[in-house]
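A protein chain is absent from this complex, but the other protein chains hold their places.
Right after this comes chain A.
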Amino acid sequence: MPKIYFDYAATTPIDPRVAKEMASYVKGKFGNTMSLHSFGQEAKFVLEKSREKVAAVIKAKPNEIIFTGSATESNNLALKGIAFAAFSNAMVGQENQRSREFPTDHLGKKKHIIISQIEHPCVAESVDWLEKQGFEITRLPVDKYGLVNYLDIEKAIKQETILVSTIHGSNEIGTIQPIEEIGKICREKNVYFHTDASQCLGKIPIDVNKMNIDLLTASSHKIYGPKGAALLFIRNGVKIEPILHGGGQERGLRSSTINLAAIVGFAKACEICDKEMKKEAERLEKLRNILIKEVITIKESYLNGHPEKRLPNIINFRFSFIEGESLAIQLDLKGVAVSTGSACSSIKLEPSPILLAIGLSPQEAHGSLRISLGRWTTKKEIDYLLEVLPGIVENLRKISPFKG
């Protein structure tokens, strides 16, 4: 039986070229970047070289990159860091008024943050928490393709708005947001703009200047680098507070001893993606389009997400009358690894909020399947999936009380 991995959006294997680059740091070079001696200074030198490589992929300046441990951490830092900086900023010169309800501005109004309804839980739940601390949150709806209307953002921005945060490419349905348009509006309105580009870095071109992005999150393990390294781009001049205090690493914004081996791997992974992006995106798009075209010929099956404005590698289908976990496990039994947004597979036993946000009923969300392609996906693997999938869908429908 084959072993086929179609879950690259969950995580990716380390590229052998990345592993090779990391090897000397895993095995030998161990210096602490904060040390004065040669061990430390060598590590520091490599860290800064890595920063340059990573910055180049998103057209940022090296000093605008902060390394963190995960995209979750980067998103938490972006949202909470901006929120708290805005609060302490509003409090400057008003020390005698600290008893005022937290966190209002000098007019007593709550600071305001805008996100979309299809954010990753690490963004959605971070702002849930900020809401409990007293910030006002707007969660903008999306259309049936998962697109945020940038005019809605324009309307939602008000005097008290400090930050707009929208995901770049959806981890679940693959839809790509109009980042450039959103960035332009935020810049005009003088509001910080953060985007979670975890699924986009290295897969589609990103230019933080052209797109007017102030903060951007991305991660190493989604692009064939190791786990445990991620970045937060913070445009020079953006006011942000750390959430981890300590030794003052990463310009004081992320205290923690530097995980150099992982960062070196991340940088190498970025370099490879940057070089191969165009060709690889074209190759994956071709495979993606074959898969979409064929799968929707199965009776009562649909594509979730936008038909064109989508990532080259993430595809989400919906099959009526059957449930996603059953489908995913049946595929696993045939050697195919995929993912689902079904309630049954979630920790909370609730359907994916993203699938509900695009207008699916809980029952419809039940039959969703995410297939994500990557560097080692071949046409042969796609053919195999297309060979086994219709039979599995049919068999599960035989058991289902709904037959259409």
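The rule is simple: a contact is a pair of C-beta atoms (placed from the backbone, for glycine too) under 8 Å apart; a residue touches a chain by one contact, two chains touch by 3 or more; residues count from 1.
By definition in this document, contacts and distances are computed from a predicted model.
Per UniProt, the protein behind the absent chain is "Iron-sulfur cluster assembly scaffold protein"; the candidates were "Dihydroxyacetone kinase-like protein", "Iron-sulfur cluster assembly scaffold protein", "Extracellular solute-binding protein" or "Response regulator transcription factor".
Across the entire complex, the residue among A:28, A:237, A:307 or A:401 in touch with the chain not shown is A:401. Checked against the full complex, the candidates A:33, A:50, A:326 or A:339 give a single residue touching the omitted chain, namely A:326.
Among A:24, A:209 or A:363, only A:363 touches the chain left out of the display. Only one residue from A:3, A:37, A:132 or A:279 touches the chain missing from this view: A:3. By the touch rule set out above, chain A reaches the unshown chain at residues 3, 321-323, 325-326, 329, 332-333, 342-345, 347, 349-351, 356, 361-363, 365-366, 398-402.
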